Structure formats: C-alpha cells, structure tokens
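Written below as structure tokens is the structure these notes are about.
One protein chain omitted, others in place.
Labels A and B are assigned to the chains in the order they are written; within every chain, residues are numbered from 1.
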C-alpha cells in the first residue's frame, strides 16, 4: 500500500533513500555534462523538484511532470524528500554549503514558515505566474518580503470508521469521548497531529482558545479524558492502516485519500464528515534562495496553479484542489473522494510554531501520565 | 575376583562407511598399565573414548568386572581421564581444578582442601593450590591434570597422549615418574600413544593397533623381539626389511642362502626378512662366511652410545649398529660382508 508521507510522520525518514538517490542523480548529471557538448545542454531546460518519496512522488513522475514538459518543454528532475521537517534540515545544511539538491521543495506550512524565517527561500514574482490568482488567497504565503510559498495541493485528515462495527456514523467528534468507544480508537500520537485543533473546535472556541497557555492546557486536559478510549496512539501511517484492517481499532483519525484506497480494496472503512468538520492541511512549492532556475520555477508554479492541473492531481494522486470546485471539471464524485464542501478545521499554525515546546511538553505529559 | 576391563568385539562405523574399529577385543587386567600404540588414525583414541563413554560403539560391549558399561553415560563411569590438550579449566585455580570432581560429589570444603594438598604432594608440587592455571609451566600443567584425574580415586585411569605437548627430555622423565606413581597406586591404566618409546617405557602390556584392528598384544620385550607381523616389526624400533625368496626350507637373500630360519605357515615364494640393526654381524670382505651378503659401507655415524653403519649393495640398503667397543673400525667405501644369524631373523609372508 501507499507509504507516502504528508509531512507529519517521520517513518519514511528512516529509509535514507533520498540522499542516496540524490547522490546517484548528481553523479549521473555530472557524467552527462562531461559526455555531451555544451550546446545540447544549453537547449534543454530543466528544474529539480522535490516531493515526498513513494506513491506520491511516483504519481508526480507518471502524471504531472510529463504534462508540464508537454506544456513548457521543461524537464523536471524529480528529487525524493522523506517528508517536510527532515528535508528542511537537509536543505538548511545544503544552503549553508552553497549547493542544494532541489530548486523547488514541497513543504508543509510549518516547515515553510521555518524555512522562510531562516532565510532559505526566494520570493516569487507572481506577475510572472498569473495562474496563481486561481488559488485561494490563503494558499499564497508571504514571509514578509514577498510570496515565498505557492500552494501545491491540500489533503484531509479525517474521522474514519469501520462501517461494520460503527453504526450509525458519529455526527460529532464529541462522540469519540463517549464510553462506547472505550479502547477502540486509533489517534495520531504527535502533538501536531491536529487532535488539539479538533478538540478546540469541538469543545471550545477553536483557534481563539489556543491563543493562551490556559486555553492550550484546557484543550489538552480535555484530550486526557479521551485516553481510555484510545487503544493505539500511532506515529507511523502503516500502524494505523494495519490496526484498521485488523480491526484492532474501529475508528480514529486518518488520511482521507488513503482511506478511500483502503475502501476500494474491500475493507469496511469510510471517511466521516462530522458537523465540526475535518482537518485540512496543505503543502507549498518553495524556491530555494540559492537556486538559479527562477524562470523555470515560475513556469512550474504557473502550471501547477492551473485548475486543470489541480484536477489532474486530484484524480491521479488523491489530493484536494486548492482552487474552487467550479473552476475545475471534477465531478461531484471525484471531488468528494478527495475533499469536502464543508468548512474545514484549519490548524493553528502560528501557535504550533511559537509555542512548540510548550504544547509538545504539555501534550507529552498528558499522553504518558 | 579381579575387576578387569574387557573389550568385546567393539566396532565403530562412521557415517559414510568409514570403519574406525573392526571387532576389537582385549582385556585390561586390574592394576596393569596397558598401552594402545599405533600410528595416527589407527583407532586407538576412538577405542579409549569408547571406554570413557565419550563415544558410542557401533557394536560389541565393554565390561568392567562383570558389569556391562556400554550404555553408561560418561559421568556415571567414574573413570579418570587426562586429555591430549589436558583440558584444565581456565577459570579455576589449580586447587579448583583438582577439587572439581570432589565438589560435584558434595565433599565438604575441609576434606577437599586436604585431598588437594595430598595430591599436590603426590605430584611433587606442594603449595600451588591458589595459582591460576595459566601461570603454570608445561610440565606443571601436565602433573596438575594427572592429579585432577586422580582426585576422584577412579577405578580406571585413561591417558590420551598426555605428554605429546612436552619437549623430549621432560617427556622422558615424566614417563618414568608416571609409571612409578601408577605402580605405587596400583591403578588400572590405559595409555594411548603413538610414541613406541613411551609405550616401551611405561606399559605392562602393549596393544599394537593398525587400521582399526589389533596387530599384537604382548609385553614390551616380546613385542620387540618377536613381532607378530610385518607391521609390528616395522613400527616398533628400527629394523631392516629385506625382500627374499623361500626355497626348500631356506631363505635366499641376494643369492646367499640362510638355512635354519623359522618360516611362517602361510609363506609362499615371496617373503620378507626382518632383522634388527644390532643383530647384523659385519665381517671384512676378505673374511666373509659362506652365507654373508656383500655390501659397501656408505655412511658411518657414532652417536656416543652406539655406532650406526649404513650399507649399500645393489638395491639393498641395510643398517647395522653395535656399541663403540665392538666397532671393527670400517670406513666409508670399504667392502664388507653382512651375516644374518638365523635366530635373529623373523620371516613374514609376502613382500610387504
């Protein structure tokens, strides 16, 4: 099954494949440069783009990059990222060293803000990528000196259930706190696994509550009440997938698109949209501050912001579009497989960033108490 | 009734059809030191290990007195054994090694210490009980291993080439010492060795083995003087083996007829004559008796206790020896005649 990582799980960071592949590719590139006369190189326009290794990257290579080459003549050299945060460390060191493995990296919002603060990103000139106006404004991130992140795609982390064991489907996240789920849930173990946002929305005033330390403590205390119902606190995706398939747990938090794939394989699982909504997260294309491929980068983000490209990604990769559904040719069925028209729960990114230590340490105390 | 050790029709077959022992039978009389002697691979160690219970015989049985011990596990046999590697326990002191069997038997501390001291006196190494085994010299290790094997007052002592790791001089003195100790304790002992000198020094009885079978069981002097086979004659001591012909009750060696030699019952035309170097009688060629063989002196060496002379004549190569006092004083190149006294000749069928 898929092991692609939406930047939240560190599991794929273990494989170390990224660096080895990069080295091979760099080596191959050098060999090619040495073997061919200069004019041939000058004619071919290329750009190195990173994405999360596995199913995710393969889908880009098979579907998106060929379409981009057809439209612009630019060849994408795919670079494997283990996830966002570990890749950020790699890029930080590479930037200091003066040579980066990728021109464009795919970062989640937290990693993007960190990269921007450290000064690793170069601002885009959006007039050279007019299609970006198709995106909702919130997906264009301004780090202070211009837009440094252009939304690539989004994904949902949903309430999922075993359709045979849980009937009817819960109408609210609050039902997870009821005794009927005792020892039956699988929830994400990391502090930034969005359970905090879910609890804040369900039982408090949403992001506003998370603005103060007292609010954070109150939300985490509420989550402490959920503990007897949680059998598995998962860190790696495959653990939750396995637990759902073996019916070790009957409900929990999981990726919307992978749940769809599991269901299509015959497992009795389904995504549920409770009244509070599900959590949406998104990734952005970010240009390295020392990249020399600015022109190609602008053509790339321009292409990715096309409604047709967004629809292509929804169909082939399972990500949710960042443009309004009306702009795309997605059918209702196709759209609902990857997204929802319901208002989503948006993570309190700034809080996670500024109070990482405090939230994590409070969360950890609650979890291990 | 004496508690002898009897080995009856013992066989050992290894997977793949290798026959290490072929129906071997012998008796080790109580109180005697019996030596299994033979070249490496003759089965002597296998036989000893079967007696010790370290290996299972494929057939036959081993009796201790009247008791069949063939199926008895090693640790219930109560036989002391000294291994070729000595197998001293590196994690225990000298005292700990010697007291090992006593400790297992539940002997209390005081009696153990007493026994250890007594055994160390016996092997003439008093007061080294606390010393680590690694700090001992080769000879000391050897004696400690013997003391350890004796600690349980075994009914049978088994020695598997215990002196092969020592240098020649030390080996000789230990052989004598061990033999004296064995006689004093009157302990039934089996010694395995490939060193015929060691066997001659120590044994009451020697069992000469070859290719998994027994060639001869006899006292050392008879083994030497009256070897039962060509193999024994060749293996024990030095000897001259001369290809000869049996004709009309006499033996013809290089054209010289030697009458009055005892021929074996199975002798055909081809025979081999065995004669010890010291039994050859040498004469000057000019004074040769009728039945002498004419040869030339190739090499003479005087090793002090005896003079050895190498003689060549055609295909024949003989070695003679005598004490320096009896040496006639030939030099290299001299023509001589060698006389073979009939009583000193042993004749075996075939040309070996």
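Everything below uses one rule, namely that a contact is a pair of C-beta atoms (placed from the backbone, for glycine too) under 8 Å apart; a residue touches a chain by one contact, two chains touch by 3 or more.
Here is the rule we go by: contacts and distances are computed from a predicted model.
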(Q) For the chain not present in this complex, what protein name does its UniProt entry give, out of "Acyl carrier protein", "ABC transporter permease", "Cytochrome c1" or "Monovalent cation/H+ antiporter subunit A"? (A) "ABC transporter permease"
Q) If the hidden chain were put back, which of A:58, A:72 or A:85 would touch it? A) A:85
Q.
Can you say which of A:57, A:103 or A:192 touches the chain missing from this structure?
A. A:192
Q: Just name the one of A:67, A:239 or A:336 that touches the chain not displayed here.
A: A:239
Q: Could you please point out the chain B residues that touch the chain left off the display?
A: 52-54, 73-81, 83-85, 87, 89-91, 100-101, 104-105, 148-149, 151-152, 158
Q) Considering the entire assembly, which residues of chain A contact the chain that has been omitted? A) 10-11, 13-14, 83, 85-86, 88-89, 92, 113-114, 117-118, 189-192, 231-233, 235-236, 238-239, 242-243, 246-248, 353-357, 360, 364-365, 367-368
